[in-house]
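All protein chains of the complex are present and in place, except for one that has been dropped.
We just call them A, B and C in the order they show up, numbering each chain from 1.
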Amino acid sequence: MQLGLIGLGKMGGNMRERIRRAGHTVIGYDRNPDVSDVASLAELVDKLEGPRVVWVMVPAGAATQSTVDELKDLLSEGDIVVDGGNSRWTDDEKHAEELRAKGIGFVDCGVSGGVWGLENGYALMVGGDDEHVARVKPVFDALKPEGDFGYVHAGKVGAGHFSKMVHNGIEYAMMQAYAEGWELLEAADSVTDVREVFRSWQQGTVIRSWLLDLAVNALDDDEHLEKLRGFAADSGEGRWTVEAAIDNAVPLPAITASLFARFASRQDDSPQMKMIAALRNQFGGHAVESAK
Amino acid sequence: MQLGLIGLGKMGGNMRERIRRAGHTVIGYDRNPDVSDVASLAELVDKLEGPRVVWVMVPAGAATQSTVDELKDLLSEGDIVVDGGNSRWTDDEKHAEELRAKGIGFVDCGVSGGVWGLENGYALMVGGDDEHVARVKPVFDALKPEGDFGYVHAGKVGAGHFSKMVHNGIEYAMMQAYAEGWELLEAADSVTDVREVFRSWQQGTVIRSWLLDLAVNALDDDEHLEKLRGFAADSGEGRWTVEAAIDNAVPLPAITASLFARFASRQDDSPQMKMIAALRNQFGGHAVESAK
Amino acid sequence: MQLGLIGLGKMGGNMRERIRRAGHTVIGYDRNPDVSDVASLAELVDKLEGPRVVWVMVPAGAATQSTVDELKDLLSEGDIVVDGGNSRWTDDEKHAEELRAKGIGFVDCGVSGGVWGLENGYALMVGGDDEHVARVKPVFDALKPEGDFGYVHAGKVGAGHFSKMVHNGIEYAMMQAYAEGWELLEAADSVTDVREVFRSWQQGTVIRSWLLDLAVNALDDDEHLEKLRGFAADSGEGRWTVEAAIDNAVPLPAITASLFARFASRQDDSPQMKMIAALRNQFGGHAVESAK
Partner (left out) sequence: MQLGLIGLGKMGGNMRERIRRAGHTVIGYDRNPDVSDVASLAELVDKLEGPRVVWVMVPAGAATQSTVDELKDLLSEGDIVVDGGNSRWTDDEKHAEELRAKGIGFVDCGVSGGVWGLENGYALMVGGDDEHVARVKPVFDALKPEGDFGYVHAGKVGAGHFSKMVHNGIEYAMMQAYAEGWELLEAADSVTDVREVFRSWQQGTVIRSWLLDLAVNALDDDEHLEKLRGFAADSGEGRWTVEAAIDNAVPLPAITASLFARFASRQDDSPQMKMIAALRNQFGGHAVESAK
């Protein structure tokens, strides 16, 4: 089938390649002319035969919103827009409604796989009406991994991004789990080769996983991670997971602890710990450390 | 080689079988005569040719201590005791010292694998002197999974149990990660088939793992886990992990949250939340719920 | 001065009384005719001489929004609306803008004091333009406690409710602190009279506070809180505090733990702990408890 693909960055570029390898036609558009197949969104829409499927793979928020706005004007009744970016699930119903007014379908698709997706396939979590999802199915089949898993139609519009968001929340806590364990092993006296302990865990243990394999890769590059700073960004999904939990009154202690650890990692000095130091000094005359 | 194996329960029984399949001779002792190969510890020691290797696979704490005490009297210089149970790593040095006085070696071995170990092999984390560990190596080779991983000599006496303890701490937080994500998906409106979302995650995602596969198995048995009560025991290693973190001033927020979630799961009613209710009532006249 | 006061529930009724005691004229309106001074909002506005000050003391959300909407139509240029309810700070700027279009001023005021406020005074945290705040000052003076503290003009519109929201977030964690300590003391063997320990802490300790005094009151009513269920509602501000922290990338581990403890207290059975139990059963054959 034919697919229009908007956004050819690290993710989108590899996805174009994987879909093409499956025998489909992909016309890609990117603001960067070096990677783009067409000069404009209008040209992209023009080149696709109707009814069209256009996959949006641009940053969540303003970029996705303005792309949806433009597509609403350019596309025709019966066309379908797929948002494969990291949009907040609450944006999906809004986008679906805006497009529905013109008879354009909407499907949201959470994509996992990172830099490994081109070879291994991408895990896809999809939300939308059965009819729209069915139309995009050949593309989903091209992107997903070989085998029985890696694809789910999770529910109505929004369910795809919601599922992907929860996936990322779980990912935060799993990474935190390995990270805490690694720090404790490094801190202990008795264990002389922490990297080999991690390596050994890759078979036969309860905690074997792909993330563990990656941890071993990382330790093979840099045994004590001395080249890195303990600084971790967060990309939205972790925050939204906690917000969704608050909306639903679901306690998420481990995932939230993982998010907060990232916040703290980005502070040069902790304001709240200044207050702790100040209070200890006030009541106990405890020594404080001066700011440098 | 010959091995004496003490404790033939769920773990020990399967381990005897796996070691025998590898062509070694195992003489097993258990208090339960139905499964025991010999009538007493003394008979077990008698039947082994020196220098002996005796593997202790009994509950941590008092049972392990009394077994070590008996073996100290029964064994001879040059023999080796392996503690493959879930002992606290702080007990290992004590046991090693007690046995060293009589010239008996000591090796600690954390074993992971559960009910799947007989077929898949057991992951082994070992602590002790090189010379002692080398003597037991054929048994370790029999027990470990096929392949490159699943075995590590982690360091001196205690390092094996310490590594296994941290493994279990990580396991707590990974399980909590999936559990939190599952609860949130079940609570949300948009996702109509949570089980299929979990199933799809088994390929191509960042969070694929053996625990995830088990979660899918569990949901296949009971889609919404309605047959279970939200009640989780804890077996010592999670507690010791947090204590070791405190000793080393290492923050473990996700692992500790996971441990506390288990504590809370076992309370019929939460005393601390009674106090919260009482305080809200005191200052705000907020309604409280009476105990039934 | 004259004040219109809308909402004469537990809080509003007592506030009317305290403002009157200070010599001001209060015309109160409530949907409940038994407590209302006038039959309608229109009548309330009619009876006040311009420029008017109208204080809204109704539930946050829909009730406050519809009251602001009605007042926008009824009031005149130069009048002022005070929102003294528990509105989310993000609603304040919206309300201010809606009213500004008609030349009506807006002040937000977070109020603390609960059932004790009538006698002790209410702590007030105020946001808005200097000019508007100055116009309401006599009412603030009537409501606040005797003494130097209990009133602050915290900043522009929204700052009052934001400050009150953070106050409540702190309150959550302080209550949780006492509650955790109480549960631990009750669980320990050595301490035979926990209530007397709490009572003694009211002087000379680092942790003496008004909340501690209330805890002692509660324990005097019911030494082991056996009449209560460990069930705690939450009223919005705790959730908003965590959301504001996420917006600002500020880690709030203790406040968030306190919010989650309340969420968990309201679950008959914990879905996430069902998943933990299911996983333990899968890998270890660990016993599970069946749902009743």
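Definition applied: a contact is a pair of C-beta atoms (placed from the backbone, for glycine too) under 8 Å apart; a residue touches a chain by one contact, two chains touch by 3 or more.
Everything numeric in this text was worked out from a predicted model, so none of it was measured.
When the whole complex is considered, the residue among C:Ala22, C:Ala39 or C:Ile207 that touches the unshown chain is C:Ile207. From the options B:Val58, B:Val133, B:Leu252 or B:Ala277, the residue with contact to the unseen chain in the full assembly is B:Leu252. Of the candidate positions C:Leu41, C:Ile80 or C:Met125, contact with the unshown chain belongs to C:Met125.
Touch with the chain that is not drawn comes from one residue among C:Gly7, C:Gly105, C:Gly158 or C:Pro271, which is C:Gly158. In the full complex, chain C makes contact with the omitted chain through residues 89, 112-114, 117, 120-125, 127, 144-145, 147-159, 162-163, 166-174, 176-178, 180-181, 183-185, 187-188, 190-193, 196-197, 199-212, 241, 244-245, 248, 250-255, 257-258, 260-261. Touch with the hidden chain on the side of chain A covers residues 10, 114-116, 175-176, 178-180, 182-183, 186-187, 211, 214-215, 217-219, 222, 225-233, 253, 257, 261-262, 264-265, 267, 269-292.
Although one chain is not displayed, its contacts with chain B can still be listed: residues 206, 239, 242-243, 246, 249-253, 256-257, 259-261, 263-264, 266, 272, 283.
By our rule, only the chains that are shown with their structure count from here on.
For this structure, the chains sharing the highest number of C-beta contacts are A-B. Taking each chain's centre as the average of its CA atoms, chain A and chain C sit 37 Å apart.
Averaged C-alpha coordinates put the centre of chain A at 33 Å from the centre of chain B.
Residue positions 253, 257, 261, 264, 272, 283 of chain C each touch two or more of the other chains.
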